[in-house]
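All protein chains but one are shown in place.
What follows is chain A.
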């Protein structure tokens, strides 16, 4: 297999590039899709962010006004800071639980792992809308099972929906529950790839299971941890459907996150230009996240 692969790279490229028509036909559909639904929107999005376009009619270029207004827009800041808070809460929670579950699932002492895996995986299949409805059903203030149990145990009903922070917490837990299955799959693959001999050697040196986890498992799966954190961070920064169905960004507008803010300004208030500017701020944040994590990762790997 590898031998063949190297043959391929050695063979002169000139010989193969005589085929022009066939590859052109093969990629044509995707080229059209790329031009229509990626390149064109990306360009006009950038252009619109410098205009006062409302979606219909004429528009004027307003320079950096949109960006300037954003920097003084407290609603935007609230959405941004709420998004960051949500990300900071969700990513570690998801990380810890998916890593814990992956470890238990690959342990050969745990019986019935292949059946149990389905329980962790099904939440990931469900749409964010359904996840939101499901947790709203559990955490209803007047009717939910959780408050019923709390009252049964002698506590008083907790305002899961009308307190902004508690409301955010419920979404964090729901999101972590739903995304465990995905992160867990990545961790399982990584943990299975750690050579068993490492553990045998560590056991001979008298290392306990916890010590082995810290000294062998964690460092060995560092690249996967990086990917999990990166994907989860990017996912959290773009969250909207879960909020839409769980609490509608409420109570009030206190949990309107960035994408919801973009949706509201762009499509409810018709400020396409302004919403485009907000979109590009989101994009810059996402790129910054990716770049920071790449730098961190490189440093970890070079150590």
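We take it that a contact is a pair of C-beta atoms (placed from the backbone, for glycine too) under 8 Å apart; a residue touches a chain by one contact, two chains touch by 3 or more; residues count from 1.
Everything that follows uses one rule, which is that contacts and distances are computed from a predicted model.
Q: Between "Response regulator transcription factor", "Peptidase M75", "Carbohydrate ABC transporter permease" or "Electron transfer flavoprotein subunit alpha/FixB family protein", which matches the UniProt record of the unshown chain?
A: "Carbohydrate ABC transporter permease"
Q: Can you work out which residue in A:85, A:138 or A:158 touches the chain that's missing from view?
A: Hidden-chain contact among the options goes to A:138.
Q: Given the contact definition stated above, which residue among A:64, A:88 or A:129 touches the chain not shown here?
A: Answer from the full complex: A:129 touches the omitted chain.
Q: What residues on chain A make contact with the chain left out of this view?
A: Against the missing chain, chain A presents residues 1, 4-5, 7-8, 11, 13, 16-17, 19-23, 25-27, 29-31, 33-34, 36-42, 44-45, 48, 55, 100-101, 103-113, 116, 118-123, 125-130, 132-138, 143, 145, 148, 177, 180, 182, 185-186, 189, 196, 199-200, 202-203, 209-210, 212-213, 227, 231, 234-235, 238, 240-241, 244-245, 248, 259, 262-263, 266-267, 272, 275-276, 279-280, 282-283, 286-287, 290.
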